[in-house]
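All protein chains but one are shown at their positions in the complex.
Residue numbering begins at 1 within each chain, and the chains themselves are lettered A and B in the order written.
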Amino acid sequence: MNLISDCEKNFLLEAASQKIRLDGRQKDEYRKLNIEFGLDWGNCLVTLGTTRVFAQVSCEIYQPNQSRPNEGVLQISAELAGDNKLTDLTKINQILERFYKGSKCVDLEALCIIAEEKVWKIKVDLSVLNMDGNTLGCCSIATLAALMHFRYPDVVSTGEKVIVYSSSERDPIPLSLHHHPVITSFAIFEKYDFIILDPSFLEDKVCDNKLSICFNNHRELCGVDIEGCACLSQELLMKCSNQAATIAVVLVDKIKSAIQIDIKKRSSKSIQGLEPSISEECGIKLSLSDKFNFVGPLTQENANEKIEEIMEVDQSIVKVTTNTAITKCHNNLNQVNTTKKEQDDKLIIIDPESTESSSNDGTDSDVQLISHYSLDDRRTIIGNYIVSDGDDSDDSDNSDVVILD
Amino acid sequence: MNEEFLKCRLGFIGNSDGSAYVSQCKTTVAVSVVGPFEPKSSKCLYDRGTVDVTFRRKTGSITVHDKMLEGIMQSTCEEALIVEQYPRTSIAVTVQEMQDRGNLLATCLNASCLALMDSGISMHHLFAAISCAITDSEEIILNPDELQINSSVAYFTLVFSSSESRQLLTSHTTGKFSHSIYLQCMDKCFAATREVFSFYENMIKKQLIYC
């Protein structure tokens, strides 16, 4: 999956030398971005071209770090779903954590409930469903959209007790974000002086350098990450950052409008949630009707079918002592031999008080020590009981006690 | 009964060998199938392929209960595939929960079947899952919503195979119930699965026309 054939590589480089992209996009053209929100807060599916990332924000009450007792915790983790686990997302995880935590976009102090005791922990879980280039950019859009969409339950601390209100009691609160950083990725073909935005999977693999710049909606730089042996000139970097800043503003606007549409839908109760879009080319739907409620007299037919096999459970219960009982089957080969005349067929006893009880119950000559015990033994292994010979009575006069060594 | 019961889109995840994005009422899952590919030597069986189902919650953490659902999905999928045709390989099925409003197990199973169909891996039979709830007054509700599940006395998820005769593949139940009501539920669910199978058929037909 990660390997690219030489043909593909050469073809792409050839195209790059003529400043053409394989999918016909302009060099500064983004693919189609689509943001869908689910029924729950902080749940979104971001589609960028065919790259798909699903994000879910969750929160829990958490003990704060010692070093920052009055701050909440933000945790971002991206994982691959639906790929055969060949690609590694640790780098993406690191960059996201660095850019989003480092830029302090989430007001963590507002997430404190009781200093040094209880804070909110906000967890962003990203599932990369499909990797098709610019995974990092897509992840960052999903992270931001999910964080902006998320609402956490209202809490009131009454000094000793913390009351968490459910969504029906009090409206949940949105996270307070200081600014909205979003990552823009570039792929650079150094040889041909060709810089492209939003690289596709192939471009991502073939290019010389990868440059990811994080800008917020106020055109402020939040982070830069360069991958590859970059000898980037100052002008190039400036040019890219200017471009990234413009794009960040556009992207944040897009996310904001998507959230607004979602909230409008929620208030008018016409929310659909996540579901596949059904179009002419792809996808169909099934409507279940009530008609099959009347289908099938199958049960009646089956009831008439005779049960051929006869139950042969004729186990009887044998009570051995107060605490032990066994079931005994008459036609079983491996039945427990409780009442045979032979001395060997005794139940084996492991009893914490065995030495005492055995000396009480019989003379020393009656005690048989077993040095070897196999798991194949069908007799009860742990017990606190005495077996009598012959009759089923519980009298312990002439009983043999067997002690496991 | 909800108007739009199943919605599905195949080929949703381009990188995988087969995928389905399915919503059943308000519950949505995405399933991808990768394989058959060469597994680690410890998982390699010389006479058959192995099926590996991973169930992912949207928040990332998995509970013991989810592990059981994963086990049910795994053995249901494994039985449906002709694993003997793919010796020394592994087939990975990833089920990602995206939105849960009840009937999660049934949706996951239906989505896995659609994704396996999309992947083109040989199968013995198809399978379809239907959930139903029984109310206090012994009324059977097919494909109940979250509220109905919570107020029900018993809740079943039944899986049937696509063969003509009635073949129960998987049964997962909660709550107390009598044998006769179970049989009634089986009748209803079996009838409903027929509709699901015709849906599968239409789905594949459509896929073939447009590809």
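Basically, a residue touches a chain if its C-beta (ideal position, glycine included) is under 8 Å from a C-beta of that chain, and two chains touch if they have at least 3 such contacts.
The criterion applied here is as follows: contacts and distances are computed from a predicted model.
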Looking at UniProt, which of "DNA replication complex GINS protein PSF1", "Ribosomal RNA-processing protein 43", "Late endosomal/lysosomal adaptor and MAPK and MTOR activator 5" or "BING4 C-terminal domain-containing protein" names the chain that isn't shown?
"Ribosomal RNA-processing protein 43"
Which chains here touch the chain that is missing from view?
A, B
Consider the whole complex, including the chain that is not shown, and state which of B:Gln85, B:Ser151 or B:Thr173 touches that chain.
B:Thr173
One chain is left out of this view; which of B:Thr27, B:Thr76, B:Thr94 or B:Thr193 touches it in the full complex?
B:Thr76
For subunit B, enumerate the residues touching the unshown chain of the complex.
45, 47-48, 64-65, 67-68, 70-79, 159, 161, 163, 165-179, 182-183, 186
Sites on subunit A contacted by the missing partner chain, in the whole complex:
164, 298, 302, 305, 307, 309-313, 315, 317, 319, 322-329, 331-336, 352, 375-376, 378-385
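Convention: only the chains that are shown with their structure count from here on.
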Taking the mean of the C-alpha atoms as each chain's centre, how many Å separate subunit A from subunit B?
18
Provide the residue numbers of subunit A that touch subunit B in the complex, in ascending order.
1, 38-40, 43, 45, 50, 52, 54, 56, 58, 77, 79, 81-85, 123, 125, 127, 129-132, 273-278, 281-290, 292-293, 295-296, 298-299, 302
Under the touch definition given earlier, write down the residues of subunit B that touch subunit A in their complex.
1-16, 19, 21-23, 26, 28, 30-32, 34-35, 37, 54, 56, 58-60, 92, 94, 96, 98-99, 101, 142-143, 166, 180, 183-184, 186-188, 190-192, 194-196, 199, 202-203, 206-207, 210
